[in-house]
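Before anything else, here's the structure in question.
Excluded from the complex is one protein chain; the other protein chains are retained at their positions.
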Amino acid sequence: MAIDVRLLDQPFNPGAFVGPFTHAHPGLGGVCTFVGEVRGGDGIEALELSHYAPLTLPGMEALARRALARFDLMGIMILHRTGIMLPGEPIVCVSSAATHRRAAFEATDFAMDHLKSDSWFWKREKRGGVWTWIEPRGQDHADLARWD
Amino acid sequence: MAIDVRLLDQPFNPGAFVGPFTHAHPGLGGVCTFVGEVRGGDGIEALELSHYAPLTLPGMEALARRALARFDLMGIMILHRTGIMLPGEPIVCVSSAATHRRAAFEATDFAMDHLKSDSWFWKREKRGGVWTWIEPRGQDHADLARWD
Amino acid sequence: MAKLVFLGRLADLAGAPEREVAPGPLADVLAALPRDLAVALLDERVRLALNGTLKTGGEAVVLSDGDELAFLPPVSGG
Partner (left out) sequence: MAKLVFLGRLADLAGAPEREVAPGPLADVLAALPRDLAVALLDERVRLALNGTLKTGGEAVVLSDGDELAFLPPVSGG
């Protein structure tokens, strides 16, 4: 199980996936996991993520393969929510298992930077009952430039 | 609960700690977690970590406070095993919660680099029934230099 | 018939995430749409995917019966 990539349309518990992912790689040195949650505050009531099935999952799988080729990993797991989420719900979970710590950190960092910018997801936020689409932002490009 | 630091003398399930840690920080953006496990292979039968109570836990708490002061965190959790462990058992778990992803990654990375080198733990490995003490190694100093 | 798929804000503009259209050259298909929607679909930042494959070149698109053409605006950051 070198690559485990999933789109999830219901709330999920990251630990329920990270545990089995970790156990699938006996002899590893470490696992670096990042879990992103829907941010609260700012009057946000909900977030909706839409995707395009024929592209989104294959795109995430290609990203996982790139991370696997670039870093010395035993495996990488990428989970991403779609649909409507409330503040505090996990939206993304990336976990990298490696013999050496540095590779696990870098692969998870790399996958997060590219997921945010390269993936086929469209987000909108609900505030005061009104939905607003979220535009691309500059910080993501700066994050990506770190890997060039 | 900005700082949660514990020495554990029994096998532990990282998810059982990361879940409550995450939920204690509503409104966060993300959590970066690193779990290190006792490496298998190489004929390793067991690992033993000894500590010195009057220094080890206070040292870990000081490291957590340094991370909290240096990065923009909502909280940091550092768990470390002591005693005899078998390959595959978690030995360390560091989790950082932050509004922004970068801070969570960097704080966990920082804490891991310093835990490995600055903490009062002495390790020995058992191979073929014989225990051997593990010496300090150069890579740790290179890791630490990244933060100077 | 062929199918147009609108992602992100384009779905709002189109009033629905999908729309059945008569097959034919893309220019003819767009000409039959409301003008503001057609203009938004022609934005240079909007990418096209025909039957699940991204169009990379600038070659003309001609929709056949059963084709699915997706309009993909820039993905969201943050």
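Note that the chains take the letters A, B and C in the order they are written out, and that residue 1 is the start of every chain.
Note that in this section contacts are C-beta pairs under 8 Å (C-beta built on N, C-alpha and C of every residue); 3 or more make two chains touch, one makes a residue touch a chain.
Quick caveat, the model's predicted, so the values are computed rather than measured.
Looking at the complex as a whole, the chain kept out of the display touches B. Mapped onto chain B, the footprint of the missing chain covers residues 50, 52, 54-55, 116-124, 133-137, 139-140.
The rule is short, and it goes like this: only the chains that are shown with their structure count from here on.
Closest to the protein's overall CA centre, chain by chain, comes A. Between the Cα centres of chain B and chain C there is a gap of 50 Å. With centres taken as mean Cα positions, chain B sits 23 Å from chain A. The distance from the centre of chain A to the centre of chain C, each centre being the mean of the chain's C-alpha atoms, comes to 27 Å.
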